[in-house]
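One protein chain is absent from this view; the other protein chains keep their places.
The letters A and B name the chains in turn, as written, and every chain counts its residues from 1.
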Amino acid sequence: MTETIHVPLGSAVREHQLADGVPTLSIDSLSVQFTNRRGIARVIDEVSLQVWPGEIVGLIGESGSGKSMTALSVLGLAPPTASIISGDIKLSGSSLRAMSKSQIRTVRGKHMAMVPQEPMTAMNPIMRVGKQVGEPYVVHQASTWKHAIAQAVLMMGRVHLPLPNRRVHEYPHQFSGGMIQRSMVAMALSLGPQLLIADEPTTGLDVTIQAQVLRLLRDIRDIYQTALLFITHDLGVVAGICDWVYVMYAGRIVEQGSVQQILTAPKHPYTQALLLATPSIISRQTELVSIGGSIPSFFELPEGCRFADRCVRRFERCATEPDLIGVSASHTARCWLSV
Amino acid sequence: MFRVIGQRVAAFLPTLLATSFAIFIVVNVVPGSAARAALGITATPQAIARFENELGLDRPIFVQYLDWLSRVVTGDFGTSFQGRVPVGPDIARRLPVTLELAVLAFVIANLIAVPLGALAAFHHKRKIDTVITLLATLLGAVPNFWLSTLLILVFSLILRILPAGGFVSIATDPVRNLKLMIMPSLSLGIVSSALLLRIMRASMIEVLSTDYIRTALAKGATDSVVVWRHSIRNGLIPFLTVGAVEFGWLFGGVVIIEDIFLLPGIGSMVLVGIVNRDYPVLMASVLVITTVVLIANMLADIVATLLDPRQISIR
Partner (left out) sequence: MRQIAKSRKEPLFFRHERERYRLIVVGSLLVGLILAASIFAGTSTGYSPYEMNINEKLKAPSIDHLLGTDEIGRDVLTRAMYAARMSVQVAAIAVSIGLFGGGVIGILAAYHGGLVDLVLMRFMELLFSFPAILLAVVLMASLGTTLINAMAAIGIIFIPGFSRLARATTQGVLRQPYIEAARTIGMSDARLILREVLPNVVTPLVVEAMAAFGYAVLLESSLSFLGLGAQPPEPSWGNMLNTGRGFMVVAPWMSIVPGVAMFVGVLGFNLLGDGFRDFLDPKLY
């Protein structure tokens, strides 16, 4: 018996927004690279994506595809050895690249926030949780610590943490992974940011906790109309929460479209393979198929299509890398087969 | 929490005991030399035998140790071979001098190491880091007694603004006391700071690469906020453990420095004991120094444990 896939009205949302207004997050042809003695690694290669207010956008890819780096680049927290070569990142129309360091600091935590990947190491182990969750108030609103901690109690209650007034005085090691993750969400939402980036927020958590965190994020979007960029490697999770999907491979966007389009009619062989390898999506009767090979090293990228040597359907034309080709008005894929 | 303190204190006592035994053995391992040192090379075997008998040096060594230990525990550090005066009062007089020197040196070392180490870590892989690291390397290679000599040359002999030796208690004349203590403390402190700086820098680099620092930055915190609120305390904890060990090592340095600057402390007392082959003096002074070092290590251990909330909670 197949599981039903929850299909939100993603396409409708985006088409509605496109008419008026400005995307909350707009990454335009961004390229980021590292240079070391092995050569140059362009970990993000002319990536463009958008997240509109109230939209949950999934960015899916394997580890090493460059998706976490994208999140860090938006916040300006990429390691100093990474440099932005070209492109722009805009938050509600304002270019983040054009901002000075101090300007970005006023934006971070207030207009855009992140829930990072590893909850267990994301908090300062010798500082009480309440202080950390309430810190955005002190940083951005010159609030007193007393007020900040009171706000932290409120926020932690909103993310359904039990007994928040007691929990605020505890230390991170006294929390479980799921509880820290929820506290991180509380921390991120404190000042009501327009954009929330969640980097693998459910990885490593129990399935039940995963479901709770996902439900929480959906509720937040529903109540606050926050734009949410959801980074993951799990198509099953994407199916459960996202409106729009970008598929990333070896630093490039290889397919993008509404979650309906991606899940029911994927055009890029990589997306198709991902689907076949995700147990929660395919039916029990179908075999799970893993994708042979591994992602190419960023230092030795192939000339043509980057997925070609793992692709079962490659042909001569794949020696040249395709652009994003339109499958329909909103659905594009970087594959000659979709022509 | 008290359980932790109790554990540390309980571990301290056997270590102290073992140390006292080690000191006793090492000092008394060569028979007959005490007598020869006290009486001179021309001493006859009979004089040596009488001397040893009088002072109980012909008994089995373990018996001598227990005898000595039982007296030390009651505060009787024996009588010096040379002057036949009790050693105890001497120790009481000299200990404050050494403690003042060690504390001053330690403060100086930390005042240099902590800020510079943190600064270097913040600007890791950039010019400031390279300069500071270079400075630490150079300072660490300077022998403290040579630094003393240079300081004396400049400030006592050329500029004539500081006295070259002697001591006055801080109670009697604080200004002169400081004048007399500044060069010795600088000699000890500056060289110590080199190692401490490297440790602080390494500790801070480790802290600054953690995820929680990135979280703090993601909240929009400025660099100075990140420094003060999130990294210094975290970096100090591992630093303290090493810092305490370094404090102990300062007490090795006091032996030389007190000699150079004519400070009547326990360090110079050790030398007096050595030069005069005065074993009660030597053993007493070495024991006192080692005890102070062990106490310092224990205290640092306790403090580090208390500062880290992960250790205290009962879960």
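Here is the rule we use: a residue touches a chain if its C-beta (ideal position, glycine included) is under 8 Å from a C-beta of that chain, and two chains touch if they have at least 3 such contacts.
Treat the numbers as computed from the prediction; the structure is a model and nothing was measured.
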Requested in this report: Among A:A150, A:L301 or A:I325, choose the residue that contacts the chain missing from this document, as touch is defined above.
Outcome: A:L301
Report summary line: Out of B:I182, B:L294 or B:L307, only one touches the absent chain, namely B:L294
Query - Positions on subunit B where the hidden chain makes contact - result: 15, 18-19, 22-23, 26-30, 125, 130, 137-138, 140-143, 145-146, 149-150, 152-153, 157, 202, 248-253, 255-256, 259-260, 270-271, 273-275, 277, 282, 286, 289-290, 293-294, 297
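Everything below uses one rule, namely that only the chains that are shown with their structure count from here on.
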Report summary line: For the pair subunit A and subunit B, the C-alpha centroid-to-centroid distance in angstrom is 54
Report summary line: Within the complex, subunit B is touched by subunit A residues 75, 77, 102, 105-110, 113-114, 116, 118, 121-127, 132, 135-136, 139-140, 171, 173-174, 184, 187
Report task. Could you pull out which subunit B residues touch subunit A in their complex? Result -> 210-212, 214-222, 225, 229-230, 233-234, 237, 307-310, 313, 315
